[in-house]
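All protein chains of the complex are present and in place, except for one that has been dropped.
Right after this comes subunit A.
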Amino acid sequence: MFIKRQGRHHYLIELNANVEITLKSRKDYLTGDNSDIIPTDTIKNTVHALAKIKGVNTIEQFSLDLCHHFLTSFNHVLRAKVYMEEAPWKRLNKNGVEHAHAFIYSPEACRFCDVEQNLGTPVVHSGVKDMKVLKTTQSGFEGFLRDRFTTLQETKDRVFCTTVYSRWRYNKVQDVDFDAACCIFIIYSPDSLFLFLHLYTFLWPTFVEEIEIVMPNQHYFTIDMTKMGLNNKDEVFLPLDSPSGNITGTVCRKQRARL
């Protein structure tokens, strides 16, 4: 965890880092010669030390710093891959006033990133996962194909719940506002993935080149109470663990030609 203090106002970021490096040499495997090996303990220490030396602003920037360090400090490191997850600490808020140094753990969504660099430009992905959202109306599903195995009824209004996983790739790494790109789309979830991807692209920043979204359809079924003589008007539901449908899609930006 990294804390930055600006007077009485404190900022914190807690993260879980996974660092992999690939070396050029093979003598450790072939002859048992360890002289090229960078111990994992050293890698761990490097993460701590770089947090102190460079500070941690966003997990993406810190990942970039780590990759850059390993590729430039040694001449036998071929590739560095860093995966990070950020702990969802949220500043405590009372009546719209933010507290200077108190936080509460609010796992609404897990923000993660992965950076991979092989001696060239790093490739940065960011994402959110485990973001469970639900809407109680204005979601429907109709007009689908029917065959002899289809029993699903069309509906114009249903409860829609999903846990969003989304990962996107940037087309540049300098001057990127990684916080802005981590857009939370809780409020307006769609009827279908198609519509979602199509409309989300109106909003995505120009430095995002591709986005992948995975949404399992978590069902809530109206419980049939007719045998108990009750008319359940979509008031009492039963959540279903499984089976569930899984919808995935990837959209990538159409490249513009350059004058």
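Things to note:
One rule holds for everything that comes next: contacts are C-beta pairs under 8 Å (C-beta built on N, C-alpha and C of every residue); 3 or more make two chains touch, one makes a residue touch a chain; residues count from 1.
Heads up, the rule we're going with is that contacts and distances are computed from a predicted model.
From the set "Regulator of G protein signaling 9 binding protein", "PEX5-related protein-like", "Chloride channel protein" or "EF-hand domain-containing protein", the protein name that UniProt assigns to the chain left out of the figure is "PEX5-related protein-like".
Residue in contact with the omitted chain (choice from A:119, A:152 or A:240): A:119.
Within the whole complex, the absent chain has one touching residue among A:52, A:94, A:227 or A:258, and that is A:258. The omitted chain makes contact with subunit A at the following residues, 79, 116, 118-121, 123, 138, 171-172, 174-175, 177, 179-180, 183, 188, 190-191, 195, 199, 202-206, 209-210, 252, 254-259.
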